[in-house]
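A single protein chain has been omitted; all remaining protein chains appear in their positions.
Which chain is which? They are A, B and C, in the order written, and residues in each are numbered from 1.
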Amino acid sequence: MGEIVFAAGIPHLPAMVGLYDRAPPDVQAIVHNSFEALHAEIKAARPDVIIVFANDHLANSRIRGYPDFLIGMADEHRGPHEWFKPWIGCRDYAIKGDRNVAATLFRGMIRRGIRLFAEPGALKFDDNISVPVTMGNLDSLGIPLVPVLQNCIVPPIPEQQRCYEVGQALADIIEIDLAPDMRVALIGSGGLSHEPGGSRYYVIDEAFDRWFLDLAASGDHDRVLKELTFERMEASGSGGTVELFSWVVIMGATGPCKGRSFGYAIHRDFRCGFGAVIWDLEPQTAQPREQVPA
Amino acid sequence: MGEIVFAAGIPHLPAMVGLYDRAPPDVQAIVHNSFEALHAEIKAARPDVIIVFANDHLANSRIRGYPDFLIGMADEHRGPHEWFKPWIGCRDYAIKGDRNVAATLFRGMIRRGIRLFAEPGALKFDDNISVPVTMGNLDSLGIPLVPVLQNCIVPPIPEQQRCYEVGQALADIIEIDLAPDMRVALIGSGGLSHEPGGSRYYVIDEAFDRWFLDLAASGDHDRVLKELTFERMEASGSGGTVELFSWVVIMGATGPCKGRSFGYAIHRDFRCGFGAVIWDLEPQTAQPREQVPA
Amino acid sequence: MTTSRLKSYDPSLAVHDLVQDLKWDPDLREAFARDEAGVLDRYPLQGAERLAIEKRDFKALYDMGMHPYLGGQLSRLIWGNDAGGGAILAVNNLVASLTGKRQGE
Partner (left out) sequence: MTTSRLKSYDPSLAVHDLVQDLKWDPDLREAFARDEAGVLDRYPLQGAERLAIEKRDFKALYDMGMHPYLGGQLSRLIWGNDAGGGAILAVNNLVASLTGKRQGE
C-alpha cells in the first residue's frame, strides 16, 4: 500500500524564468519562496517518486491525434526540448524516470477505464516540466520523476469532473497497485490566469486568481467541482487558465484537505498570474478518496 | 441537409476470401448473395459517399496510444496493406477518398464532444476495409469511400451506448454539416462470433449469431442497447465478436428501422460466422435520430 | 464577454501540421526562414489559409479556426523565440494583429 506524502499545485509560466531578473523584488520574492517551499517540503516528505501532471501544450502529439493523458515511461527525462530552450531560458536538466511506477500507472489507469497513452522513449518537455524541475531544483533531490502530460486545451477536453475521477483513480492505484510503503509526491503544474496566443495575451485576471487560490486552499472540493468550470477559466484567459485542470487531478487524488499559499504575484511581462498551493495531507491520509461534505 | 440513403452491417472474415473456393456451395451462395446485394443496393441508392466503420485490429496505432476512432482523410485509399496480402488473399484495390467529407466528419465529431483522430496520409487496411471493398466490388462503383477505423478490442473500449451516440452524432453531421443534398451510404464492417488469437479460434457461436442477426433486423434499438453488451459478445468469442460495435454505430445513425438478412453461413475454416443485414430506411428518414419506443 | 475560441477551432486545418512540424524540425525551420513559400507549398493549405499566413493575419487565421496555442507558436516562429527579445516582439505583433491595435496605443 503506497502513500501520498506530498501534494502541490504550481504554475509554470515560462516568462517567469527568462524575465525573472527584470521583475520587481516583491514579485521575485513570491516566486522564489514558492519554489523554495516546493523543494524543501518535497525533500522533507522523502518520497520515492514524484508524479507531475501538466498540460502538454501540443508538444508531443498531432492536434489531429491528441491523447487526454500521456505518461512518460523512460528511465531518464531530459529537457527542455530544443525549440523551447531560448523561449524558456532555463538551464538544461536530466532527471531519473521510473519505468516500473509508470508501467503500474499505465496498467492501473487502463484497467480502471481511463485511456492513458504511454511513451517508452523521450518526451518533449517545454515549460510544463522544465519550470518546476529547474526553478524547484527537483533534479538535485535524487528522486525519480514520472510525468503525465495532460490535454487541457484540445477539445474535447477532460473537464473538472473527469480530472477529479482521474485523480481518484490515481489514489486508488497508489494505494492498491504500487509497491508497499512506496511514498509518492504529486504536483499539478499549470495556470493561473493567462491567454497564450490570444488577443488578451497581456491580460491577467487578478480577481479570478485570488478567488482560485483561496478555493484551492479551502479543501472544499464540492465547490471546486461546481465552480471551477471550463467556461469560468476560459473567461479568465482562454487556452491557459484551463491548465488548472491539472490541479484538479491532484485534488482528486488527495481528497479534500486544506492548503497553504505563498503569496500571489502579478507582473505584466510574465503574461500570467503566479501563486502556488501546498496541501496539508492528513497523517496517513487514511481514506484519501472519500469526499468529505463541505 | 445530407441524407442517409443506404445502411448495412456485414462481417469481414478474411478466411472467407482466401478459403472461399474450398467452402461448400451453400456457404459460398450465402456469402456471394450477401455481397451482391450490398453492391447492387448501394448502386441503386446512388450515394455520393460511402462511410465505413470497422475495427482497426491494431493495424494503425500502437496499443499504448490507441484511438477510439480514426478517420482516413486521403484522396485515395489503397489496400490491403503489404503484410495482410497473403493472409487475406484478396486482390489489390484503390478507391477514391473524400477529403472534404472526412474533414467535415472530423470537425463535426470534435465539436460534438467526440474524440476522433484523423490521418491525412495512407492508412493500413487489412480485412476491415479490404473485404467489403473487394468482395462487394465497391471500387467499381466510382463512389468515394471514407473509412473510420474503430477501437473494438483495446480497453477501454467504446461500448454499445457510446457507439450508438457516435452514430447519432454522425446522423447529425450528415443532416446539418454536410453539403445539401449529399447522399450517404453507411456500412458497419465486422463480426459475427469469432475469437481471433484465442483458445476458441475455431469455435463459432451459432446461437448467438442467429440471435444477433434477428435483433439487428428487428429495429428494436432499446433491446440492442440493453442486450448487445461487451460481456455477451465476449462470451461468444473474445476479441472478435465485439466488432459488432461497428454495426451499433450505424444503427445509431439510422435510428430504429427493420432490416433484411441474406442468410446465415457457418463454416469451420472461416473461423467466424457470416451473415449481413441491410436496413430499410424510411423514405427521407425524416427524424433518423429519434428513438421510437419498442 | 469573450467566448472561447477553443471549442470552435477547426482541427482539420493544415496550418496546424505546419506549425507542429516547424517546432519539431530545426531543418524545416531553417528552410522556412530562407524560403517560406517553398515550405508552404508542401502543405495542403486552403487559399485563404495560405494568404493569411503570408500576410501575418492572425485574426483571419483564428476566424477560420486555427488553434490559438499554435497561433502563438507561429508568431514566435516568424518573429522570434527568445524570452527577452523575439518572443516579446512576437506577442506584441500577434496581439496587434488580433486586436487591430499596437501595444502601448
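The rule we apply is simple: contacts are C-beta pairs under 8 Å (C-beta built on N, C-alpha and C of every residue); 3 or more make two chains touch, one makes a residue touch a chain.
A quick note: this is a predicted structure, and the numbers were derived from the prediction, not measured.
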Partner chains on view for the chain not depicted: A, B
Per the touch definition above, residue among A:58, A:88, A:110 or A:281 touching the missing chain: A:110
Residues of chain A in contact with the chain not shown: 73, 103, 106-107, 110-111, 118, 120
For chain B, the residues touching the chain missing from this view: 14-15, 17-19, 22, 57-59, 62-64, 82-83, 86-89, 124, 153-155, 157, 195-202, 230-231, 234-235, 238-239, 242, 269, 271
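Heads up, the rule we're going with is that only the chains that are shown with their structure count from here on.
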Intercentroid distance (Cα basis), chain C paired with chain A, Å: 27
Gap in Å, rounded to a whole number, between the CA centres of chain B and chain A: 41
Chain C residues counted as touching two or more neighbouring chains: 7, 11-12, 17
Contacts with two or more other chains, residues of chain B listed in rising order: 106, 110-111, 118, 120
